[in-house]
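The full complex has more chains than appear here; those shown keep their coordinates.
As written, the chain order gives the labels A and B, with residue 1 at the start of each chain.
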Amino acid sequence: MNKEKLRAIIEGNIVSGIIQFLILASAVVFVLESDSEDPQALHFIVLDSVFLGLFSIEYILRVYMESRKRDFIFSFYGIIDLLAILPSLFLLPGFRVLRILRFLRIFRIFKATRFILAVDRLTEALNEIRRELLALVILSMMLVYLAACGIHYFERNVQPEEFGTILDSMWWAIVTLTTVGYGDVYPITPGGKFFTAVVTLVGVGLIAIPSGLLASVLTEARVERKKEENDEDVENRSTGGIDK
Amino acid sequence: MNKEKLRAIIEGNIVSGIIQFLILASAVVFVLESDSEDPQALHFIVLDSVFLGLFSIEYILRVYMESRKRDFIFSFYGIIDLLAILPSLFLLPGFRVLRILRFLRIFRIFKATRFILAVDRLTEALNEIRRELLALVILSMMLVYLAACGIHYFERNVQPEEFGTILDSMWWAIVTLTTVGYGDVYPITPGGKFFTAVVTLVGVGLIAIPSGLLASVLTEARVERKKEENDEDVENRSTGGIDK
């Protein structure tokens, strides 16, 4: 069969739709199977076998239709597509030992990102701000570290269970600086409370910057895309005017 | 009566003000009635009948004044206006059975959006970023799914009540990733805590992007509107200068 024809079919709307449905169905079945009292019931095995079969066919066809097979196999989606079938091999006799890895089937969900067009925009935007992002991530890490050390210093004597070690205190630092604030650990000494006040007011701002940054870059990219489209329109019209 | 005159009256300040007051009053009465020990007290029935009557008249007039009646009836506000009266029909004899649907009267509140001018700007902005938004919503769903699967893996043995099933774990994932953090469920194993740290730091950023995006687009739209107004001013002045 012609490779280009095959690609047209696989990347066409019908097959794409089927694959998307299979990914979703496999995610749902994964939940039902995990939550079931009898995860090895026959209907689960049948469904898993169907997913294994269809995803295997998809993978083989995708490898077949690529001229640069090696590039595809080691690309992001190549690995994801492989990971989507490998953990299901335990269904085959002789691979029972792989049963322990069946949890890895959740990575199948990443196959879905292939079909979300705007994911490209997000990754481009992330790439655009990777330096600021790296700086913010490192600064956030440092803040978590300093917050954990500080609260450990203030609270270790009064709440040794919760803040007895810096590592324990890091749990508090994460939960506080992301403003989740479960309420399982919180300072009770005046010093610890004052320290928390200072750290949260600074930290809450710091941790919120990346998403604001990403939003700005996405908007900027959209504005540029719009401008380019307009420019092309103008160009087309003006050259069109000359031609005719 | 002339349809245009009728429209001028209904969309005029006085009638609009009255309708807005009725919507607000009906929302307040809905709360009072629900919280009352005797929701079938006479004064509630009287008030509900008044709302039913007036909103019915409004609906009939709105349908009457439209030349494309079908378009209006199946438009957003056409359906909302109808939903605003339908659940109150239980007040009429022979429709008692509809009493069970009287809870649907809360949708009356949506009638109010007709009067908030800037809602158009919001919906335009939402439309502008619908692709990014869709991608972010799907990615958020995937994150909730993966977070739930992950925490289920770490905590299921220690906290079977809270994290015994992936579905239960999803509640934790939602409450954590939106940073609400009630504190009814939280991880206690070191693995679960570490997983939570990673997931929240990523997820908090992801879930905050849409509102930043919307804010950027709203600002952008406002800048453009301003520029257009300025351009028109300049044009008016220059052509005015030529004329005179």
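Brief remarks follow.
One rule holds for everything that comes next: a contact is a pair of C-beta atoms (placed from the backbone, for glycine too) under 8 Å apart; a residue touches a chain by one contact, two chains touch by 3 or more.
Given the structure is predicted, the values throughout are model-derived calculations rather than measurements.
Here 2 copies of the chain are placed, and the complete complex recorded in this file has 4 of them.
Just so it is clear, only the chains that are shown with their structure count from here on.
Between the two copies, chain A and chain B, the C-alpha superposition involves a rotation of 90 degrees in steps of 5. Chain A and chain B, compared by their mean Cα positions, are separated by 28 Å.
By the touch criterion stated above, chain B contacts chain A in their complex at residues 128-129, 131-132, 134-136, 138-139, 142, 145-146, 149, 152-153, 165-167, 176, 179-183, 186, 193, 196-197, 200-201, 204-206, 208-209, 211-213, 215-217, 220.
Contacts from chain A toward chain B in the complex involve residues 27, 30-31, 34-35, 103, 106, 109-110, 112-113, 116-119, 121-122, 140, 170-171, 174-175, 178-184, 207-208, 210-212, 214-216, 218-219, 222-223.
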